[in-house]
Every structure is written in C-alpha cells, then in structure tokens.
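The complex appears here without one of its protein chains, the remainder shown in place.
This part shows chain A:
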Amino acid sequence: MSDTTLPPDRRQAFSDRVRRAATNGRLTAGLILLPPALILFTLFVILPLGESGLYAFYDWNGYGAPQDFVGLRNFEQMFGHSVFSIAVWNTVKIILISLLIQMPLALLLALLIYRKTPTNAVFRLIFFVPYIMAEVAAGLIWSFVFDGNYGVTASIATTLGIERFFVLADRELAFYAVMVVIVWKYFGFHMMIYIAALQGVPDDQIEAAQIEGASRPQIVRHVQVPHIKPAIAVSAFFAIIGALQVFDVIIPLTNGGPSNQTHTIVTYLYEFGLTRLRIGYGSAVGVVLFIVAVLVAVFYQRIFMKKGTA
C-alpha cells in the first residue's frame, strides 16, 4: 500500500513528514525500538541462512575462508548417497504415520473428551504430558523401554519366558520403534488443537442434527468435522513441518543406527555435515531442507487459502 516512488511534488511532503516525525518522537521511537530486533534477526537468522546458500557450493572444513568452489558437487553427492535417500524416506514415513495414524487417533480422542467434564480434564492432561516433555527425555525413556539387555524389553522377555529381542538394533524394526515414540510424543498436541476447535462448534447445530434424527457418527461426519477443517489443516501442516525437523528423539534412541537405517534429514545433516566438519556439504543439506520447508509452506497456503474462499 505504501508509496514506492516519490514524484517531485511529493518530495517536499516527504521531507516535511520526516521533520515532523523527528520532532514528535516518532523517528526516535522507530530508531530506538526497531533496530535491536532487526540486528538480532539478521545476524542469527538471515545471515546464516544466506551463508548456507553460499557454503553449499564449496568444499570447506570451516577453517579459513571457503575457497574450494565445487559447484553442484555437494548436491550430486548428497542425492547419490544411499543414507540420504534413507533419511528422506524416513521423513516421508513420519509424515505418513502422522497423517494416517496419529491425526485420526488424535481426532478420535478429541471427540471423546472435548466436553468440559472433570474426567475428561484428567485424560486430556495425561495425553498432553508427553508433549510437554523434552524430546531428548522422551527419547531416553523409550530407549530404556526398548533396551533388550537391561531395560523394559528385557523384563518383558523374562516375564514371558521368551528370548530377548533388540528392537533398536534391528534394521527392519528400529524405525518402527522411532515412529511409535513420535506418535506417543505428539498425538496429544494434535488432540489439543482439535479439542480447542471442537469446543467452538455451536451447540445448537449439533442439537438441530440430533432432533432431525442424525446418529452420533453422522453428526461427527457432517457437523463437527466440517466445522474443524481449518484446525485439521493446521495440525497437518505442523505434522509435516515437525517431521522435517525430527532430531532430538533419534539421538538417544538410535543415533541414526543401526547401519544408518534411522537417520532423518536433520540427523543426517548433523552426522555427515557437522561431526565430520564438512560445512559445505552440511550446508547443502540445509539448503535442501529449506527449499522443502518453503515449498510445504507455500503449498499449504495455496490450498488453505483456496478452501478459505470457496
């Protein structure tokens, strides 16, 4: 909306505005209050992001200035690396499990306990507990659960009298274990979003449907779910963005193993970029992650906006 060009006759007005702004404290206010945020944000968010885009084209160990320009070689290497494919595929699996299991579970539970009663409040609190815990703590607790030597799994094997099994050391099973932990950790968050939305559905609409003889499933399908569609879209967006960032949970559980089977994009970035001090390579991974995140955000907004207007 603001004027981007200044015709000559408006220049006078502009300098007037500047003078007035300076005298009534607007300019000083702007000059005192705005720069801290701009400086912090530029220095620690935007510059590193831009540098990712620069370093990604270098082979650089982080010491001295990046000099060894390699063009797209980091990207070629990344897309040719089988572990990177595993990491991407694992991220896709997390998204699928979130959309197909976690969100329906969260919606079902939300429908069961969205009404404000004391019992419901207790269940709501219980289901939300994993979400308020640190991811690392959650990962550590579950690594105890899955520990076939000294942990809960060992105890279960002893009790049932079966041979010990090691879920996290199994190439096939390890990532399922990770996904169990992710569902355990986050379904409460999605449930809370749905509960907040369900409490906003007008009671008279539900009552009207009841009077017309609608069954409970029909009310859910035709009144409640359509009403909370925006909340479902938001929770899907967070599930996808969250899946792109999974890191903390993996480190205590499997640290990416066994034989790199449980890496996600961020653990891959950490393992093959930072711990090996391949700053250029890790930055290239960061660039890919950035592009995917932006695509998701743009894509989401397109769909969401369309639905909003239709």
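Going forward, contacts are C-beta pairs under 8 Å (C-beta built on N, C-alpha and C of every residue); 3 or more make two chains touch, one makes a residue touch a chain; residues count from 1.
Rule of thumb we're sticking to: contacts and distances are computed from a predicted model.
J.: According to its UniProt record, what is the protein name of the omitted chain, chosen from "L-arabinose transport system permease protein AraQ", "Sugar ABC transporter ATP-binding protein", "Malonate decarboxylase acyl carrier protein" or "Molybdopterin-synthase adenylyltransferase"?
T.: "L-arabinose transport system permease protein AraQ"
J.: Taking the entire complex into account, which one of A:L99, A:A169, A:V220 or A:V234 touches the absent chain?
T.: A:V234
J.: Can you tell me which of A:P48, A:P104, A:P202 or A:P226 touches the chain that was removed from the display?
T.: A:P48
J.: Based on the whole complex, identify which of A:P36, A:P118 or A:G213 touches the chain you can't see.
T.: A:P36
J.: Contacts of chain A with the missing chain: which residues?
T.: Those residues of chain A that touch the unshown chain are 1-3, 21, 24-26, 28-30, 32-34, 36-38, 40-41, 43-49, 51-52, 55, 62, 105, 108-109, 112-113, 123, 126-137, 140-142, 144-145, 147, 149-152, 154-156, 158-159, 184, 188-189, 192-193, 196, 230-231, 234-235, 238, 241, 244-245, 247-248, 251-252, 266, 269-270, 273-274, 279, 282-283, 286-287, 289-290, 293-294, 297.
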